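Note that this complex is displayed minus one protein chain, with the remaining chains in position.
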Amino acid sequence: MISRYTSPEFGALWSSSARYETWLKVELAACEAMESAQLVPAGTARSLREKELSLDPVRIEEIERTVKHDVIAFLTHVEDLAGPPARWLHRGMTSSDVLDTSFALLLVKAADLLEHRLEALCTALARRAGEHRHTPMIGRSHGIAAEPVTFGVVLAGHLAEMKRCKGRLRAAREEIAVGKIAGAVGTYAHLDPSIEEAALAALGLRPETVATQIVPRDRHAVFFSTLAVIAAGVERLATNVRHWQRTEVGEAEERFTTGQKGSSAMPHKRNPILSENLCGLARLVRAAVVPALENVVLWHERDISHSSVERAIAPDATATLGFMLERATSIVDGLVVYPEAMRRNLDDVGELYFSEGVMLALVGAGLPRQRAYELVQRAAMRALQGDGGFKELLAADPEVTRHLTPDALAHCFDLERALAHADAIVDRALRD
Amino acid sequence: MISRYTSPEFGALWSSSARYETWLKVELAACEAMESAQLVPAGTARSLREKELSLDPVRIEEIERTVKHDVIAFLTHVEDLAGPPARWLHRGMTSSDVLDTSFALLLVKAADLLEHRLEALCTALARRAGEHRHTPMIGRSHGIAAEPVTFGVVLAGHLAEMKRCKGRLRAAREEIAVGKIAGAVGTYAHLDPSIEEAALAALGLRPETVATQIVPRDRHAVFFSTLAVIAAGVERLATNVRHWQRTEVGEAEERFTTGQKGSSAMPHKRNPILSENLCGLARLVRAAVVPALENVVLWHERDISHSSVERAIAPDATATLGFMLERATSIVDGLVVYPEAMRRNLDDVGELYFSEGVMLALVGAGLPRQRAYELVQRAAMRALQGDGGFKELLAADPEVTRHLTPDALAHCFDLERALAHADAIVDRALRD
Amino acid sequence: MISRYTSPEFGALWSSSARYETWLKVELAACEAMESAQLVPAGTARSLREKELSLDPVRIEEIERTVKHDVIAFLTHVEDLAGPPARWLHRGMTSSDVLDTSFALLLVKAADLLEHRLEALCTALARRAGEHRHTPMIGRSHGIAAEPVTFGVVLAGHLAEMKRCKGRLRAAREEIAVGKIAGAVGTYAHLDPSIEEAALAALGLRPETVATQIVPRDRHAVFFSTLAVIAAGVERLATNVRHWQRTEVGEAEERFTTGQKGSSAMPHKRNPILSENLCGLARLVRAAVVPALENVVLWHERDISHSSVERAIAPDATATLGFMLERATSIVDGLVVYPEAMRRNLDDVGELYFSEGVMLALVGAGLPRQRAYELVQRAAMRALQGDGGFKELLAADPEVTRHLTPDALAHCFDLERALAHADAIVDRALRD
Partner (left out) sequence: MISRYTSPEFGALWSSSARYETWLKVELAACEAMESAQLVPAGTARSLREKELSLDPVRIEEIERTVKHDVIAFLTHVEDLAGPPARWLHRGMTSSDVLDTSFALLLVKAADLLEHRLEALCTALARRAGEHRHTPMIGRSHGIAAEPVTFGVVLAGHLAEMKRCKGRLRAAREEIAVGKIAGAVGTYAHLDPSIEEAALAALGLRPETVATQIVPRDRHAVFFSTLAVIAAGVERLATNVRHWQRTEVGEAEERFTTGQKGSSAMPHKRNPILSENLCGLARLVRAAVVPALENVVLWHERDISHSSVERAIAPDATATLGFMLERATSIVDGLVVYPEAMRRNLDDVGELYFSEGVMLALVGAGLPRQRAYELVQRAAMRALQGDGGFKELLAADPEVTRHLTPDALAHCFDLERALAHADAIVDRALRD
């Protein structure tokens, strides 16, 4: 995690303290389940809870340097702090029972933090989409002016994508809301499945259908892939902001705060650096996917190669995506929109965007499609070469006027008609 | 697609013929919807269907070389074949209305073919898991003998993973079962949304909430990620087969067919080449994920950079995964299992795998966990160095016997007890 | 390989025929080396060469379906065609001696084809860079107008990158110009190292320092990484073309051929589809890198998991990159450049790009840097808001005029001075 791209909640989530506290939480939940099963003296967990142990990550890591085993180091530390009752912890359990169940709790927490942020982004997009539902702009395919659209429709497209992402995030959360207390090779050799069931239920998790030593990593691969899909959606939005803010386009720009300097050399510049930053961060989130997929293939009942990978990608990918969602929300919320520039760029196309309507009218009037296409393309090309206005050139073409009355032609050049469904589209995104 | 790794159904699915036929199917569905809306003369689609046009991919590609536009080439060809009524096709539509809707149909078909194969693999795994539910083998973590497991439990783990994959595949199919007939920039400028709704319903698809010129590519990114997760699951299974077949392990091997030669130089060899091949193919399916994620970020209402990527990864990733699933099914079905070798490897560990049970019994008898660990580790290390049997060394240790009676010690060395939950685990995987 | 993106030379290179002919070439080279060592009757290779065997890929693959081993199938076919002398082929060799040495020959050939194309691209870039060395345009950072540059300098930047790529490609060619005839586990158990040395020398290859059963795959990982770096360079160029061709920028565009249709719906459009296509293809070449890296980690003296990967990525990545280089060359050669549009976009910035010069002059005249920055930024911001020309606003600011005479200020607004080093830069790229 790079502190610059980590918000405090994610920093806290992935701290050593939080990790060890989560381990303790899992050990205590398991302990309580064992108390009910009379494997452990009743009241053990309660008595430990009442001690309000203050775990010391530094001390645990010192012990680990000797024993070279993290869970044993942790248990030793707990026993040092809490004395004899701690001996009952971890009974019949394997390290991975604690580690993987804890990891599930942390990832679920991360998913919840992300969902929150995704919702905030959706709220911002919904607000701006509604605000600009009737703000016309030129739609572009291939970076080339195509037909008119509204800025609200464009934002509604991003909103709909982010709403899809919310559904995916929830599904991914379900994928990893799974723990295991099934022992060294998943056979419940020393603890009955009922212990697992009770302990996980108390923690809000489900048991793994068939665990190995660990929860299989296909679940985590799904989780990290989902983060990358969301990041790509943010990257698409950020890329569009960068385009809108281009000098020659100038249709919208990131809010420029007082005191901010765009360039050490060029004082006049206002650069879309937040959006560019999001594009870079998306590459980082994406980079977690392949390692997560490579992690699936562990040998036999598990090897530990996945562990170092997860130490990196779990905090990095979740915190980075969290930061991206916050930053994207703030960009959308603060985006300075220039409807007049949108209008100017639209007008600069010289109504060429009505070409398809004209072509359809010609076909409707009986011209073969190919011929209609040629007529319209010829006028369009001449208009582009500066031979006159597109509408005027068409009105002066006898083959066109043979099929279309002046009124019928005028009907083709109606912006409002072209955007008649904008409201319906925006509403669809808001509602869904 | 490499023909060696492509089964006929996928070859057919991704052929030029199938592509153009699917385009025609979409154009006709749209045409029918327009007929109902009285935009096109009633009966047009039916009359075209009755002609049973035989589309010629070679001819279409010839035309494309001139017009440099695939859909225009296709429409020209259809008009050449079918004459005037064909002029009504594609009315008010943009190329991507056809292309993306068709692509959705092809991907849905691919998903169905894959689901079929995934089911076959589950069936094979279920059969073998049931067959070997009581076949004991040593479980291994880190490649090192751990505690006993049964071969059926191991296969049940793969079965449970593949069943999860089936759920994911279905969700991915829903993601891409979405078309669009919304025009050049998704605004329904020339066709009412009701046309899209009717046409897509007839094709078994849903309309995109907010389309750009195309269906947004986050859906496809989810689809290809899902394929990679499934491929990783197959790779895990294949890796385990490779381990089981190792000379020194010898617990199971791929069926060796008559006439097959293992090596041009070494006639005695039986190599797990099918499983190794699956590991390689998984890398190829995985390689589709990042390009699919990079495809999400198209400029404005779309650019066409995703197209060449999809021309490669859509056939390649689906056909390769299809082949992988078929091959994995055949490996599982034909796997030659050697229960006696499993038993021998288990016995070779010298009952060390009962160490945890002993430790737990010692703790249960009142010894501090750390001390119990040390006692058991000491006996285990001496057993590994050949100083005697593990059980005998424990029985000879006064500190052990002070806490455990001979009977209590014997109770710790009971294989059947260690595997008591195997049935329940296998059943869980079969049922879920 | 997708035929659409494969030029004939790469199609031929990776055909079955070429593969089997290369195998024969390697077998014959080895045979000759063995003849010199008197392990094989003198004249064997010559007699086989004289037969001018016409290998039949279809027949070889039929045999393979029975024996499930490609090299044995090939040798069987050769013996069928050539009779008894063929029995001497492959003596003491292992399949991988043939396969890997052949693979090296094919990759070397691919590298040569690529180098050719890279040179053609450099030639095109050099020509256009020279042509436009004095064509001023606005330089852009963050998509925002920065300071002036010339179009020739920009192209020179791409030229310099492609020249670096040529050096990298040559180094990559050296990496994989390595064969092995060292037997089943690289120990020369049945053939002296001198046979390998002679045979490889005749084929233009070097022996592997320490082979396993195969040539280690780190070499190939370097090769495919290099292709991806080159592809990324082409993608950068293509992305710039897409920007230049944007409707609002309009500074350069791909040549539009007669008969070409930009859009089925919008006849007026001229889209940078070739450049967009290059961006997609770069993703595909990039996607070969991770599988190639994953291929490095083979078990012990080798497993065969790399083979299926290479069947896909070797043809795909080389042919795709070859196609990309051809297409990029044709785009550069045919690029329609609009110097007047470049000039217009430059002028539209309103001389703000001289801001740094003004700031430096103010600092040179004794103003603290921070203060100079503020003065210039203030004028720039006012100019952007339409309060007047940037130069005029500065000339009217008493704090500016206190430090700069009118002449000194005018000196800061000299385009020619700003571009004085363009020639030197372009020449550096042409020369290097």
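Remarks
In this document, chain identifiers A, B and C correspond to the written order of the chains, with residue numbering beginning at 1 in each.
One rule holds for everything that comes next: contacts are C-beta pairs under 8 Å (C-beta built on N, C-alpha and C of every residue); 3 or more make two chains touch, one makes a residue touch a chain.
Predicted model, so just to flag it, every value in this text is computed and none were measured.
Listed by label, the shown chains that the missing chain touches in the whole complex are A, B, C. The hidden chain makes contact, of the residues C:Leu360, C:Leu393 or C:Ala408, with C:Leu360. Only one residue from A:Arg87, A:His158, A:His220 or A:Arg242 touches the chain missing from this view: A:Arg242. Touching the missing chain, out of C:Glu276, C:Asp303 or C:Glu351, is residue C:Asp303.
The chain not shown here is touched by just one of A:Gly183, A:Gly233, A:Gly322 or A:Gly357, and that residue is A:Gly183. The residue touching the chain not shown here, chosen from A:Arg19, A:Arg219, A:His306 or A:His421, is A:His306. In the full complex, subunit A makes contact with the omitted chain through residues 2, 4-5, 66-69, 71-72, 75, 90, 93-95, 183-184, 242, 257, 259-266, 271, 273, 276-277, 279-281, 283-284, 286-288, 290-291, 294-295, 299, 303-309, 311-313, 316. Not every partner is drawn; the one left out touches subunit C at residues 75-76, 79, 87, 90-92, 94, 139-143, 146-149, 153-154, 156-157, 159-161, 163-165, 168, 171, 183-190, 192-193, 208-213, 216, 218-219, 221-222, 225-226, 228-229, 232-233, 235-236, 239-240, 243, 279, 282, 286, 289-290, 293-294, 296-304, 356-357, 360, 363, 368-370, 418-422, 424-425, 428-429, 432. Touch with the hidden chain on the side of subunit B covers residues 138, 140-147, 242-243, 245-249, 261-263, 265-273, 276, 290, 294, 345, 348-349, 352-353, 355-356, 359, 373-374, 376-377, 380-381, 383-384, 390.
Definition applied: only the chains that are shown with their structure count from here on.
Relative to subunit A, the chain whose mean Cα position lies farthest away is C. Here subunit A and subunit B face each other with the same set of residues for the most part; over half of the interface numbers are shared between them.
As a whole-number value, the distance joining the C-alpha centres of subunit A and subunit C reads 32 Å. Each of the following residues of subunit B touches two or more other chains: 75, 90, 94, 183-184, 279, 286, 290, 294, 299, 303-304.
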